[in-house]
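A single protein chain has been omitted; all remaining protein chains appear in their positions.
What follows is chain A.
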Amino acid sequence: MIYNKFVEVGRVAFIAKGKDQGKLAVLVNIIDGNRVLVDGPSTGVVLVDGPSTGVVRGVRNFKDLHLTKYKVPIRLGQRTKGVQEAFEKAGINEQWKNSLWAKKLEKRHIRSNLTDFERFKVLRAKQLRNRIIRTELGKLRKATKKTSAK
């Protein structure tokens, strides 16, 4: 297996469980085989409704983190101010928003919060789209039938 995302100082991780769930944070220092020191002062990328504050510098278990492909050039044990500057300079928030991962999360969030009426509208939209697709497909089928019959 080829690993591409490594646990290293400067790696941006997605907090999947626990406090600040759904936010990004930078690995600042590695404590031991299980835990990291994490900091995300400018990561207001929050899906859950609430005041968009960043991740306070603290210890996280690897089990709660999902590594992203982004890296930020910081020094070992960089202080919060330095982390913030490096993070913003690299433009990670922007890159993250445009990533497929973040878009999928956003979609999932929207879908789970659809009201009954909205779900009905989605149903109708899907039916309309599928109808269009099917009629086009039918036309194509007819065309191929004619050519094969010849």
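Please note the rule applied: contacts are C-beta pairs under 8 Å (C-beta built on N, C-alpha and C of every residue); 3 or more make two chains touch, one makes a residue touch a chain; residues count from 1.
Just so it is clear, contacts and distances are computed from a predicted model.
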Query raised in the report: One chain isn't displayed here; going by UniProt, is it "Glucose-6-phosphate 1-dehydrogenase", "BHLH domain-containing protein", "N-acyl-aromatic-L-amino acid amidohydrolase" or "Large ribosomal subunit protein eL6"?
Result: "Large ribosomal subunit protein eL6"
Report summary line: Filtering A:59, A:114 or A:140 for touch with the omitted chain leaves A:114
Query raised in the report: Residue-wise, where is chain A in contact with the chain that is not depicted?
Result: 112-117, 120-121, 124
